[in-house]
Structure formats: C-alpha cells, structure tokens
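The complex appears here minus one protein chain, its other protein chains still in place.
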Amino acid sequence: MEQNASTIALTINSSFKFTELVASVTDNITQIVGFGEEEAHWISLSVRESVINAIKHGNKLDSNKAVDVMFIISEESITISVRDYGEGFDPRHIPDPLDPTNLLNPSGRGIFYMRTFMDEVDFSSHPQGGTIVKMLKKRIISETTE
Amino acid sequence: MEQNASTIALTINSSFKFTELVASVTDNITQIVGFGEEEAHWISLSVRESVINAIKHGNKLDSNKAVDVMFIISEESITISVRDYGEGFDPRHIPDPLDPTNLLNPSGRGIFYMRTFMDEVDFSSHPQGGTIVKMLKKRIISETTE
Amino acid sequence: MSLTINQRTTGDVSILDLSGKITIGAGSVQLREAIRKLIDSNNKNILLNVGDVSYVDSSGIGELVNSFTNTNKAGGILKLLNLTKKIQDLLAITKLLTVFETFTSEEEALKSFNK
Partner (left out) sequence: MSLTINQRTTGDVSILDLSGKITIGAGSVQLREAIRKLIDSNNKNILLNVGDVSYVDSSGIGELVNSFTNTNKAGGILKLLNLTKKIQDLLAITKLLTVFETFTSEEEALKSFNK
C-alpha cells in the first residue's frame, strides 16, 4: 500500500542529553518526507515529548535502559514509535491539562500536545514490558516528489 | 574501564538520502563527547565514507538492505561500527590511491581518508554475512566535562 | 544553544530578554533561577520577552507557568512580551492565554504594570 516505505531505527540510552539527537534525526526525516517547516516543528515536538516521557516516566532516568525510536516513512506519512522499558501506565487515567484545577500545573501537557499535533497517537504495552507510543502524521501532498 | 559509556544505534535503508541523517547524528554525538570542530568534521567525514561504502559496495544500492551504525561513546573516545549486508571484501587488496597510476582516479580515496582521520580502522566480516567497519577516535581531554 | 537571559529595568519593571530554547534539557533551570533572583531582591513586576525564544516544549511551557505562579505567590505579577507564533499556539491550546497577560508592544506592556 505504502510504496517506497523506509524504516529508520534509532536506539539511545535514557539520558536527556540525547533528546536533541533524536530531534535532529526527526528534522532530517521530516525534511526527506517533505513536510513544511511548521508541521515538521510540531512533529519534532511530539517526538521530543514522547522520548522525554520514555526516559523520565518509563525508564525512570535509568541510563542503562534504552529508548527505541522507529520511524517509518513513505511519501504520504510518517509513523513514529517510541518504546521504553518501564512499567507502563494507563493513558486513560492521566489528568486533563485543560481542567481548570490543572491549568497552573507545571507539568502534564506532553501527551496533550502529542495528541493535538499528530493525526493519531496510540499507547500500547510491549509484550516484553514497557510502553510503546505510536504516532502518525499524514502529509498533505501538493506536488509529486522525486 | 570506560566509565559512563553510552551506545547509540541507528539503522537506515540503503539510500544515499540518509547519509546526511547519519552525519547529523554523528555531529550531535561528537558534540556531546566534546570533540573540537575540526576533529568532529573529520569523524563525520569518516562515518559518511563508511556508510556510503556500505550502501554502494556492500549492499549494492539495494534499498531493502539495512546499514547498521553503532556509536559507543565515553569521555575518552568514540567508536563507530558500520555494518552492511553485502558480500564482503578484502581490505588488503584495494588500490593505493597514492600510487602515481591511481592519482587521477575519480574514486578509491574513501578508506584512505578514514584511515588518515581516525585512530583505528578495522574491517571484519560479520558471522551472518556483510562487512563491519569499526573506527575509533580518541579525544584529547583538556578539561573535565560535566 | 541553551537559553540566554538579558536583564533590563525600566521604572519598577524588570524585563528579561530571553533567547534560545526553553526545554527540559536547556533553559528551564536558568529561567527558574533568574525569576527566583528577581523575587528574592523584591523585583515583582516582571516582563518576559520571549520574542527570540526559538524552541519551547511542554517543560518550557511548564516553566513559564512556574514563573507566573512563583511571582504571583510573592505578591508580584509576570507578563509575557512578543509571543512567537509557536509559543502562542502552545499557550492557546492549553488555555494558558487566559492565564497570562501578553503584549506585542513593550511600551504597552510597561504601561500596563502602572495601572
């Protein structure tokens, strides 16, 4: 269905110092796919948020634990999966950042941003443990790419 | 021996359009390790050369074949392994680019540059097939890093 | 890289000109420090100029909220100047534009503190 799909896989240790690296891979890939500057920015933000969650909440900053990021790209879309090796969580039970009592919380907006900027965001548990966040963003194709 | 070593693993399909991506990961990593601008440039050149060889000579531009790049970093050094899924070759039997009869060859300088700029360059065959190029660059430590 | 903070004072308003990133790795800590120092030295009218902030993530937004809350708690007020389109978007979709007073003109912003 998706012709010429490519997969890029990236694994880092759980340290925030690698978030820029993941972001720059993301920027490179969204440029290859042909996303515009603004879409590319929000995709990279969503990837950052998910990687930071994987490091912080999933792997609890244990730098021996890996975060696996997989990018599947085609001309029509980009799918990004971020996997950690943590205990998992129930994404239906996280506080709503728009609730007036949460409005001044210093945290709790990451997943909300991911859901706003990506077309699809799915959370699942890996059979061997840990969380997988899968995000999809479609590209509005205005002209044929080479 | 090497404290705080981190591993970054990156897998791409065999297409030249991903060489910039690998180079930008390399740049990010050499910056994290603390290499100076010039050393970082030559490390990224060496990585490019090895990835291009893996795509071109190893995987023979078959975009279904992967190139696996692994970076192992510590405060003292960076080790980069590039693996392809090709038929392998004997690195002792490649033409010497400095031989006067080869001086005007349009190709044949990649491995020579890698050997010039990196402290160690090793070629080996992966037990499951393909070539592994392993390159090491030490860092001259002038001050303690954070 | 990271966040650069330049401090100016106009009347009784402290203006922080931020440039760079406010993300989990960079900027959040510096911003918190800068705000703490202002509050500690009793400067409670704070204007954050974010016009040159190139990247903000959810931690950065959280840090802006922190700055606002901490200033508030100390009996002061923190306002925002020169939102970029992206910061504007991030604040809008999390309903934080209802929390922050924001300005596109420094003059207007300064005036507003003395009302």
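Per-chain numbering from 1; labels A, B and C assigned in written order.
Assume a contact is a pair of C-beta atoms (placed from the backbone, for glycine too) under 8 Å apart; a residue touches a chain by one contact, two chains touch by 3 or more.
All values reported here derive from a predicted model rather than from experimental measurement.
When the full complex is examined, the chain removed from view is found to touch B. Of the listed positions B:58, B:86, B:110 or B:130, the one in contact with the omitted chain in the full complex is B:110.
Along chain B, the points of touch with the absent chain fall at residues 16-17, 19-20, 41, 45, 48-49, 52, 97-98, 103-107, 109-110, 112-113, 116.
Here, only the chains that are shown with their structure count from here on.
Counting partner chains per residue, chain A shows two or more touched chains at residues 17, 20.
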